[in-house]
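Removed: one protein chain of the complex. Kept in place: all other protein chains.
Chains here go by letter, A, B and C, matching the order in which they are written, and residues are numbered from 1 within each.
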Amino acid sequence: MTKAQGLKIAVIGGGSSYTPEIVEGFIKSYEQLPIRELWLVDIEAGKHKLEIVGELAKRMVAKSGLPIDVHLTLDRRKAIAGADFVSTQMRVGLLEARKYDEHIPNKYGVIGQETTGPGGMMKALRTIPVLLDICKDIEELAPNAWLLNFTNPAGMVTEAIARHSKVKSIGLCNAPIGLHKWLSKKYDTTSDHIYTEFVGLNHLHWVTRIEVEGEDKLTELLDKREEYSGKNVPATEWDLDFLRGLGGFPSYYLKYFYLTDVMLEEQLESLKANGTRAEVVKRVEDELFELYRDPDLQEKPKQLEQRGGAYYSEAAVNLMVSLYNDKRDIQTLNVTNGKILDFLPEDAAIEVNCVVTGKGPIPLPVTNVPEQAKGLIHAVKTYERLTIEAAITGDRAIALQAMASHPLVPSVKVAKALLDEMLEQNKPYLPAFFK
Amino acid sequence: MTKAQGLKIAVIGGGSSYTPEIVEGFIKSYEQLPIRELWLVDIEAGKHKLEIVGELAKRMVAKSGLPIDVHLTLDRRKAIAGADFVSTQMRVGLLEARKYDEHIPNKYGVIGQETTGPGGMMKALRTIPVLLDICKDIEELAPNAWLLNFTNPAGMVTEAIARHSKVKSIGLCNAPIGLHKWLSKKYDTTSDHIYTEFVGLNHLHWVTRIEVEGEDKLTELLDKREEYSGKNVPATEWDLDFLRGLGGFPSYYLKYFYLTDVMLEEQLESLKANGTRAEVVKRVEDELFELYRDPDLQEKPKQLEQRGGAYYSEAAVNLMVSLYNDKRDIQTLNVTNGKILDFLPEDAAIEVNCVVTGKGPIPLPVTNVPEQAKGLIHAVKTYERLTIEAAITGDRAIALQAMASHPLVPSVKVAKALLDEMLEQNKPYLPAFFK
Amino acid sequence: MTKAQGLKIAVIGGGSSYTPEIVEGFIKSYEQLPIRELWLVDIEAGKHKLEIVGELAKRMVAKSGLPIDVHLTLDRRKAIAGADFVSTQMRVGLLEARKYDEHIPNKYGVIGQETTGPGGMMKALRTIPVLLDICKDIEELAPNAWLLNFTNPAGMVTEAIARHSKVKSIGLCNAPIGLHKWLSKKYDTTSDHIYTEFVGLNHLHWVTRIEVEGEDKLTELLDKREEYSGKNVPATEWDLDFLRGLGGFPSYYLKYFYLTDVMLEEQLESLKANGTRAEVVKRVEDELFELYRDPDLQEKPKQLEQRGGAYYSEAAVNLMVSLYNDKRDIQTLNVTNGKILDFLPEDAAIEVNCVVTGKGPIPLPVTNVPEQAKGLIHAVKTYERLTIEAAITGDRAIALQAMASHPLVPSVKVAKALLDEMLEQNKPYLPAFFK
Partner (left out) sequence: MTKAQGLKIAVIGGGSSYTPEIVEGFIKSYEQLPIRELWLVDIEAGKHKLEIVGELAKRMVAKSGLPIDVHLTLDRRKAIAGADFVSTQMRVGLLEARKYDEHIPNKYGVIGQETTGPGGMMKALRTIPVLLDICKDIEELAPNAWLLNFTNPAGMVTEAIARHSKVKSIGLCNAPIGLHKWLSKKYDTTSDHIYTEFVGLNHLHWVTRIEVEGEDKLTELLDKREEYSGKNVPATEWDLDFLRGLGGFPSYYLKYFYLTDVMLEEQLESLKANGTRAEVVKRVEDELFELYRDPDLQEKPKQLEQRGGAYYSEAAVNLMVSLYNDKRDIQTLNVTNGKILDFLPEDAAIEVNCVVTGKGPIPLPVTNVPEQAKGLIHAVKTYERLTIEAAITGDRAIALQAMASHPLVPSVKVAKALLDEMLEQNKPYLPAFFK
């Protein structure tokens, strides 16, 4: 990948409120990632947002003085053709669909969450077919491109692409980089003096090694129940006795599994007070777009950091830089398992440390996998694989198996009721199920 | 194992109400299993029952006219010394302890069951150290003996023995033979015309092949929701749509996992009406021993079949016969995994078809493992391995991980409360935890 | 497989001198294997032999009084259509081709053998495409038939079929049954009191357990250097020190690998005295056919036992009987590895103990694999897999890799010279290489 004339990048879902962040990243990293063309593409329904955020992007680039051409388009194929990198950050069904992903499970006394459980399953069913369509375009129009997928549920989407297309694709989450940022601040050091080892799946990982300047900090962190937390997960406290025996620093998403009762209670209370998380986000986004409109704004506004997906863009730019420059640094990514976790299928997607070479990421063997984590990882992976199969086949029987397999779904009876109501609600986005 | 003078068998927990059944089995199979000495051994607290059932055993043998010497003893080492087979069928803490295994979880809205969940965990914590003590005696006094373990939770006990002693041991359950009996009756054929393939763990298996006279009957059985059921599991109905997609005929114990809400409801109702299952069993046992007392009784009374553990003895005698005669027939047993289920550790105990040779059972590779089953198998195996570790170390932190890992325990908060109360309740039987 | 009207069996290469043996087997086992139609099929070049041996078969059946119809045909598709079992025992290129398989390597100071080394490779290149053609017919005309393959090199042929067709196929060798016959005689017992465990590949196995009436005899046999030997392998003596450290009773074919120098010397001497083994066999066969012609002959002549492939037919009939009756006994067969030998690919053919059920053989896990054997097994399997690939693609570069990989070929230089001369010699039988 050594283009004399510079790189072409296509951002699918370019009308997203996150776009200013990734544009800022591209500007900052221009020397290592010489972009010539940046294509922001969105669907008809997102045209208005694309225009607002696209114009801001153009103003940001103009201010930087860099020779990057920003293109706005609704024509996906045009954006993809000949691209070096394609990134996706989209939401099939928009925030409206997410609202039901969160709300319907809550009605049944089940966690409502957009990346796992019944909500995550619906999001996967809506998203996977669309992503596989995009992959067909990439196979045809940009077969050498790297697809960087941010679209949640990132683990399932990445696995679906790896198993059902030929596109070179990597799944990305902001949690790993977020942990490094938090550790850097806490220990007053830089990220390259921190070594962490991730074990598990997207939104279901344990950090089994944390070394700062060569010293083990894992025990200390578990012992004090110190935690960093995502913007989108309530800051419920871990049980200290439990944490000490856990053998790894848990992802904040693990609260949904370990602290289910408290988390559900919080969800129900928050629902009463503020509506679903989708509705909260909707309001934040509306405010952001209000800001973006300002023709004098030429940079990413501070308020974007409140949005929840902090560092997503930094993660993406870092990855592109390493792929482009064969940098061989270690990043935590969603990739195909191979033999890393020997209890999962070789073609399963996992979230794991990788060395990023010019030919792609090589996943690193893990030092140890806590016994405690294996059952839960496998239970969720079972749900993920059944969900992927259901997304591709539209087979309701498999969808029922998927739903009933999820550890947060208490019984087949509840699974069936949830499935019926949620499939119906998502009908417009699930052609495979309603042929 | 070709003893000119006949075999010596030691039955630990010989005062059990099941003993007449195994004695009947020995009498019927004498030609293939020439027993010279049968030692029934029990603990002080079981002395009274041992005498009653032991005298019945002597009357049964006398009636048969066979040259078997029946010995009753409280001296375990004497019973074990030089034995060819040792079988265990005991209950540390007696039915009184079981009562709390069932009752305490119910108080927290959790399934109370003596072989899985919090109840099964307590039973494992009580039982494993005692079994390992027995194994030390066998290692010393009868190193070539086969240990046939019926004691529940049979999977965990078998795995603990395999990993922590040198005794040649096999775990046994009556469910596989029970399925064959049911199929034989249903299809009016004999067991040797039936081929079934079991996948999973003890009390957590799926039957993935059922062939009767060479014809596949699995689909038919799933399609009609026909079911056989254990005496000790309520006959709740499966969801037909779910069953069709399951890919295997489920063990009746799987109802606790798939139909949790209905099963819990039934438990709570039954608890109100009849007390715990332990209390019901207690009454049945009292009646049985009343019968056993009758000096005119010279055979196994019909009423024993109501007891719940039907065919246990037949399973045991079949296994001894095959081991003794290098019979090389297929039996479903609890043995060490090896590479059969490639997602579990090699030293995990699984329940699987085996060819029983004179040197022991060889587990058979399985044709397929339904994707749906993997997560649940691994989740329960995780709980089992942590429980074994807790039983051996008496480490409360590991015990908390075990409890929290069980799919029927809804959160760490509940796990902790259950653990605290149940350990306290079992204090007399858990010296490792209360040093 | 429960045919009211009796079974149909097709024997491809029916004009073979072995046919009377298999016919005798069918007659003896009629009760367990009720054959209605026996089709002997051969190619035009074998028509004359087919007629002679076919008439003998008819006379044998007539004498037995059984209602078996014997058909002789040159129409393979007619023979296969609707068959329950197809067996193959053929020799592409006839004994003439074998002559060169043995002779050319000898010229280069290399072992000349028809089932391994350069000779075995040529035989595989000639045979595999023909067998895969037969498989296409079976897929179309008898999709439920079992294919029993005796055709050497049986391991490679079995693997090629398993990987490149959908036919249910099993590879067979007479060595395992030969060992049992030898042990039965030596220890004056019956085969069902003998337990042996085979590890390795066809013509490259170690017997790692030998128990007679429950007692280990392996050490004793190795210690005394006692040996049984095939008719087709010179009876060179093993080094006693070496044998004691070997950890398994070696297949007599292993002499080619361990005693290469002595075996080569014997080959060269025998070549001088009697010509190649192919020429010796040719003379034996001519004599046999002379006998078969006799219209008064109604049974298998004694002289056939000198032929070298003793017990082949017994092995085949045993296997058919177990498949047909779901007998679940243990037989040593060439089947797909799965996870049995964990250092070989899952789709490699290995020779291993299997339980033969009505749905096919299930390979049994092996107790141990001697460290010493692994390297050699893997080296030969590498050659086998490259040879299979060469047979299917006709790619000379791959053929060179195959030849150079064989442990009996001393260098790439010799490999290349051998390959050039042997491909040229086999030109008429290798259309893929001479397109």
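Operating definition for what follows: contacts are C-beta pairs under 8 Å (C-beta built on N, C-alpha and C of every residue); 3 or more make two chains touch, one makes a residue touch a chain.
What you are looking at is a predicted structure, and each value in this text was computed from that prediction instead of being measured.
Asks: Sort by label and list the shown chains the missing chain touches.
Replies: If we consider the entire complex, the absent chain touches A, C.
Asks: Determine which one of A:Leu291, A:Ile330 or A:Ile392 touches the chain that has been left out.
Replies: A:Ile330
Asks: Just to verify: which one of C:Leu246, C:Val352 or C:Ala391 makes contact with the chain not shown?
Replies: Here the residue in touch with the unshown chain is C:Leu246.
Asks: Which of A:Tyr108, A:Trp182, A:Tyr195 or A:Phe289 sits in contact with the chain that's absent?
Replies: Per the contact definition at the top, the residue touching the missing chain is A:Tyr195.
Asks: In the whole complex, what residues of chain C lie against the chain that is missing from view?
Replies: 239, 241-242, 244-246, 258-262, 343-344, 371-372, 374-376, 378-383, 385-386, 389, 397-398, 400-401, 404-405, 407, 410-416
Asks: Hey, which chain A residues sit against the chain that's not shown?
Replies: Missing-chain contacts on chain A: residues 1-2, 193, 195, 209, 211, 213-214, 326, 328-330, 338-340, 342, 355, 357-359, 362-365.
One rule holds for everything that comes next: only the chains that are shown with their structure count from here on.
Asks: Leaving out chain B, what pieces does the complex fall into?
Replies: A | C
Asks: In angstrom, rounded to a whole number, how far apart do the mean CA points of chain B and chain C lie?
Replies: Comparing mean C-alpha positions, chain C is 45 Å from chain B.
Asks: Approximately how many whole Å separate the CA-defined centres of chain A and chain C?
Replies: Result: the chain centres lie 56 Å from each other.
Asks: Of all residues in chain C, which are in touch with two or more distinct other chains?
Replies: Where chain C is concerned, no single residue meets two or more other chains.
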